[in-house]
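Removed from the display is one protein chain of the complex; every other protein chain stays in position.
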Amino acid sequence: MTIPIDWTVAGPATIVLVGALVALMVDAFYPRRTWLGSGLPATVAGVVATAELVRGDATGTPFAFSLVVLVGTLFVVVASNVMNFENAMPPGEYHFLLMSAAAGALLMVGARDVVTLVVALELLSLPSIALVGLRQGDRDAIRAAWTFFLVSVVSTAVTLMGVSLLYGVTGTLDYALLGRALVDPAVPDGVVSVAVVMTVVGLLFKLGAVPFHLWVPDAYGGASVMVAGFLSAVSKAASLGALLVLLSVALPAAQDDWQPVVAVVAALTMTVGNVGALRQDDAIGLLAWSSVAQAGFLVAPAAVVSSSYALPAAAQYVAVYALANLVAFAALAVVLRLRGSTRLDDLRGMARNDPWMGVPLVMAALTLAGFPPAVIGLVTKFVVIRPVVDGDHVWLAIIMGVNVMLGLAYYLRLVVTLCERPVGEPYVSPSPPISVRFAKSTVLIGAAALVVLSAWPDLLLSHLP
Amino acid sequence: MIVAALAVPFVVGLLLVLGRRFVSGRAAAWIGVAATTVSLVLVAAVWEGREGVSGEVDVAWIEPVGARLHLGLTAVSWPFALMTAFIAVLCCLWLVADDTSPALVGLVLVIGASALGVFGSLDALLLFVFFELALVPMWFVIAWWSDADRDVAHRAATRFLLFTVTGSALLLVGIVVAAVEGGSLELTALRPTAVAIVLITLGFAVKTPVVPLHTWLPDAHSSAPTVGSVLLASVFLKLGTYGLIVFVLPSDHLGVVAPYLAVAGSVGIVWSALACYAQDDLKRLIAYSSIGHMGFVVLAISTRSEAGLAAAVFGSVAHGVITGLLFFAAGSMKDRYGTTSMAGIGRGLYGRAPWLAATFVLAAVASLGLPGLAGFWGEVLSLRAAYDVGSVLTRPVAWTALGLALVGIALTTAYVVRAVRLLAQGEPSALEADRDLGRREVVVMGALVAVVVVLGLVPQLLLDLYGPVYVGVAR
Amino acid sequence: MSRRWGYVGLTAVLAVVVAVWAVPEVMRHGYFGRYVGASRPGVDPPLPSLSPDLFLFPQAAQIVLLAVGVGLLVQIYSTAYLGRHPRYRSYALVIVLFLLGMIAVVGTTNLWVLLVGWEVMGLCSYLLIGHEWETAPARTGAAKAFLVTRVADLGLVMAIIVIGETYGTYDIVGAQVAQADGTRHATLIGLLVLVAVIGKSAQFPLHTWLPDAMPGPTPITALIHAATMVAAGVYLASRLFFLYADSQLVLTLMAGGAAVTMLMGALFALTSSDLKRALAWSTVSQLALMLAAVAAGGAEAGLDHLVSHGVFKALLFLGCGCVMLAVGSSALSAMGGLRRSMPVTFWTMTIGFAALAGLVPTAGFFTKDSVLHAIEVATDGDHGLAPGVARALLVVALVTTFVTAAYATRLWVLTFLGPVGADRADRADHEVREQPPAMTGPLVVLAVATFALSVGQPLHLGTGLLSTAVAGAGVATVLLLARRGSALDRSPAPLTSELWLDRPFSRWVPAAAAPLARGVVDLDRDAVDVYPRGGAALVAVVSRGLGLAQTRNVQRYATVLAVGVVVIVVVGVVLR
Amino acid sequence: MNGTEVVFVVLSLLAVGSAVLAMTSPQLVHAALWLVVTLGAVAGCFVLMTAEFVAWVQVLVYVGSVVVLVIFALMLTRQSGRTTAEVTGNRWTAAVLGLVAAVGLGATMVAGFAGERIEGRRIGTAASIGEALFTDWVLPFEILSGVLLAALVGAIVLSRSGSDR
Partner (left out) sequence: MSLLYPLLLSSALFGIGVYGVLARRNAVLVLLGVELMLNSVTLNLVAFDAWFADALHTGQVLTLFTIALAAAEIGLGLAIVLALFRAVRTVDVDEVGR
């Protein structure tokens, strides 16, 4: 027997990879090395890949997560223009690595066997690590990259060990065959448990779940803002998608092994993330910790993947989460570029004196908090709690509820800071260069999307699986 | 019509917030009065009778989760909605002054509209959205327009917000559980399990507030500006009691929480009365008294009986108008003397500002539940419901609660008499700021006094909604 | 001046309307004539409403007429007594409100209307006692009166609720109809009613508020704290008597309380050094006498005495007001020798005192005779009360009659006869004059009424003779003492300090309340609030700890990762 | 125990021993060289388990290039005047965790696969592996090329000094 190539998945990924190469080439041969030069092919590739994805016959969870990955990548690419003429960032390599990682993300979601999954995971990881360390001459960046790298490879090793055991137990690494093989009562339970848990570790690591979250604040803090946005949105979405597919297709028979683990990890993750975020004084740090917390919410439906609500809920939640997070990170990237600081004290009153950036940031924070008027955030909170309840994990649902509250505590702090009467000298927004306007436009488009979705959540909820 | 009743104040409020630089405060307040009056008229006009749903609007909203834009007023929600719209009108009227900030008027409108939305929602998710929608505006109202020190106001506002969102987060989980169990988000279709009932009860109990979840209330009330206090007391606390009535009272699992509710409610009556007795700050006193009144409502709800339902609704509405009146009176004093400390205001208000004093005393005695004024009927029906035990409590629990409630009523009289004695009576200590009610104050307070008296003398206006032929209106 | 008469006119209109309504009812008989409602014992009563179910039976009609009559007289009297007071307007309006409340209490069968009237009276009483709110005694007295009566009123509220739950109706007549099927919860209802009555009618042990209510304007005392409101308790007791008539316990308690109160009040009146306070104690004592009649099953006798007492006690208080205005004080030590300077007051009050003492042929004699007769009848044991209790009650009543006659005579002597009192003697320039007709007029009217009410009253020869003898003895004793020059204003300390029964109310409760309340506030802040604060602190600590865990040392991170994997594997595999 | 097993055990002992030395040796270059021994021994094990092609790749890639890279890196990052080879204060935790990992995994293996034997029916020659690779595993193989390219570009861009732009 042979394993055919699934082009519904490989197609967009290939396009993205080609885009990555073209970007690298353009950069290499285009003398001025501007951000737009290599960004354009990347953007085109992103658009074409999205079109290909929509045109193709991918459905369900892979489609939803691929869409989130592609749209998120496009968002990052366009918003990254904010870094134009930042000497530390080589645009060609940046776009190449970014698009490679995006291709990895796509392949991860589309993987139908563990081999592909592992390789795709690396295709996502290694460029991401490079991206984190890309700010040349920046000690924080390279330290962050080192941290990220080492923890990443260790978790990869653990995952591979799990995979090898899984293979040893079943003799196959194809999802469908695995699913069937594990039903066999003859498979040794203990080994399966160890194998499954170790396999899942790699994906939980990419998601930044506790106790594999320690790299997250460091990496987000050291990386340039849009890379952090990429990690928090695209990379997470892909990992979650892969995790869901793996759990629901390959490992349902081992449900008893991973279900309590994933549930407890979800609960711990959201709690630790929220508590950690409470004391942050920098908006980036706050978002970093908050994305740890959000990872907990993302993982929660994975614990109850047997519920019919789980897969759509995860997709819908991750879509809204990614959008809001990207809006927030992009806005902060612009702010960092124009003001040189993202400390909360320096953001005071931004919604008043710089409404075009402040208000989207408010909207994004409210969405992440799940608080009206960002109805879509609230609705997706509802959506994500529903499968948990449906899967008889009411205790987890209650912890989620408590964490919604904990999250509100700091998101609203951000909101309130932004809406505060500004102190000191009135801030005069400098007339930004065109590249910054690109980034701003992404922020506004993203915020507008959030507003539209808030007004009519059905747009998202009915059309994503 | 009901959509317009929500949308008009909401949109006008948003426009006022956004366009705050383009209108004067006085004009904004008049605009607000107009918008809320429209809303009030619409809410009143939409009524079609106690059987069924008035002004029903049912549009698809979020198909995948089964949420619908389902609005309509029932025999339970209509009084709440009417009271809210009425209070909103008065709040806007109160703001008709030169030093008003247009944004404050806008926020008041938004808050009022959101509360109306809660009462008008027949879909749990929609209700929850409205429930949360008002919180952030309320934070700003408390934190920014407070007369208190900035840090104090911030802390009070944040406490208020965090308490409430803690409750509402649990509430959300409870709603999800109920919705999964019932297969729909329609209020009538929810099937809360025991766990869900506990969660939902906790959520609304924070808002109501039920002792010992009440500690946010005094701070918030005493820090808020006058309209903020009025909205908090008259409208926000009602969100809690309304939620309890709608979600918890009809549930089969009420018995799980009922004993705790009954005891907590009645302990709250005594506790708050004692706390009131030691207050010097008038607004704190009124805040604590609210806890006691809500205790009666909670006690009534815990019994689940016809009388209990009537008591809960009547008690809530009556508390809304009476406490609104009290806060307006306290606000008048604050406007004059810059403080709500009874020591600071001084004694002998009867002589210094007779009408203000008379209004305050009337509100105070209404608050202590004098028969013939609005506050009485809710209390007496609660007592009756507790005496009757109802369908879920046991007699020892119900009668213990009854006994505590009686003690609380006596203590209530004590602190009201003390307040009147300290404030209205005594050798007048004339201050320069002494001045009797102005026209604006007369209008606002007069309207409330009229409602208090009318509801007191003709309780049938409300109680007829819950007469014997009509059981189960909470559904 | 004309504005003041406006309020009198208002009261007069009210009085006329009431008279037109009530006078025919005085002659009518039969209770059930007009009741059309349905009542179903044991079924949930309807939700409360204030339907104006007007209903009068003969004695109720008398009481209503008494109320509006005295009210009208008091309004007239007040135009002179208080007419120049800056707050006359609110004063006069509150009187009208009060009368409406009284009419509501007496003239309805709807218990909620009764309750509203009852509480409105309490509120008016509070406002009027506190009319002189600048003075501390007025504030204290008002607060105390309101508090005590309100606590007692809770008894009435609960009684109504219990009646409703028991008989399925909030209508007195309806309850009577339903009660025909059998009496239930008699003791509970009776006890609750008793609480209400004790508070409102100032019976032992809740009696101390009434004497302390005396800082109120004297006309108000005459109207509210003598003639009507306090008597409403007696009215209620007799009106609802049928509901608890079966309960031996309630009747015995009521009789016992009445016995204690009547004698105690009389003794306090005998020893009081203040005319107004003495009259207040006398009121307490007389109300107890009425309640004794009710307890003995003679509700009608009690109501009869209520009416006559209302008239003569109003007369006495109004007269007292005249005297007070004349001498500028209500202390007995400031009086004496007023007979000549204030003839009208003197004669009318003499009639009043005679009625109080129960001397023939005043109405006081006849009605007290009826009361004594009712008690005597009850000694046969057929009227609920145990014969022994009834006999003891009769003895106490007779002793009280003696003391009553004695203190009435003492007050009369000290006020009008004898030498000028020490307190006034110093101020020789103060000219004592008779009061204007607006004040003396009502006195005369009431004095006439004191006789007029005797007409048609039944006479019970045995008790009549006995009481006359006892009263005569009392009068004679005091007169004898006065003639022999004995100081009438000396008395033992326990009595002048009123047995220290007021201590719990004036000292202990306030002394306990303030610390308790402060304690609650402190607890609210420091104990109840612990969980949010503690939670916040805990979260802050954990958050700081999480921050510290971010060491940027990658080996630590990898260690955590490895430990995490091990723990998860162990928990997930081994422990499962 | 047949001959293959004896060889295997010897190679195993060699691999474990040199691995321990590689992880504990205070001399940096020695550590790298001990690792070479370990990897070589493992390659030998591969051969014994019919995976000839894999064994060659192991030798080529690891012994041939990776270790050379490592040694270069060690040279480039040598700090004058101090040795950085010793282990950190974390070592006891590390030792415990290492032991737990080894014992735990070993126990798992024993629990799951005790008594099973490798028969060696299919030899992993270059031809058979190549066939599998280019028929069944094309997609991951292609992805892998992407990974390598990306890692290369990443390595280049990271190791380029910040000042040369």
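Order as written gives the chain letters A, B, C and D; numbering starts at 1 within each chain.
The criterion applied here is as follows: contacts are C-beta pairs under 8 Å (C-beta built on N, C-alpha and C of every residue); 3 or more make two chains touch, one makes a residue touch a chain.
Keep in mind that this is a model prediction, so the values were computed, not measured.
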| item | value |
| --- | --- |
| Chain not shown, its touching partners among those shown | A, C, D |
| Missing-partner contacts on chain A, residue numbers | 1, 3, 115, 118-119, 122, 126, 129-130, 133, 137-139, 142-143, 145-147, 149-150, 153-154, 156-158, 160-161, 163-165, 167-168, 171-173 |
| Positions on chain D contacted by the hidden chain, ascending | 2, 4-5, 8-9, 12, 15-16, 19-20, 22-23, 28, 31-32, 35, 38-39, 42, 45-46, 48-51, 53-54, 57-58, 61-62, 65-66, 69-70, 72-74, 76-77, 79, 84-91, 93-95, 97-103, 105-106, 108-110, 113-122, 124, 128-129, 132-133, 136-137, 140-141, 144, 147-148, 150-152, 154-156, 158-159, 161 |
| Missing-chain contacts mapped onto chain C | 551-555, 558-559, 562 |
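In this section, only the chains that are shown with their structure count from here on.
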| item | value |
| --- | --- |
| Pair joined by more contacting C-beta pairs (C-D or B-C) | B-C |
| Shared interface positions of chain D, touching two or more other chains | 104 |
| Multi-chain contact residues (two or more partners), chain C | 556, 562-563, 569 |
| Residues of chain D defined as touching chain C within the complex | 88, 90, 93-94, 97, 100-101, 104 |
| Complex contact set, residues of chain C against chain B | 44, 46-50, 112, 115-116, 118-120, 123, 130, 133-134, 139, 142-143, 146-147, 150-151, 154, 157-158, 161-162, 164-165, 513-514, 516-518, 520-521, 524-525, 528-529, 531-532 |
| Residue numbers on chain D that touch chain A, as the complex places them | 104-105, 108-109, 111-113, 135-140, 143-144, 146-147, 149-151, 153-158, 160-163, 165 |
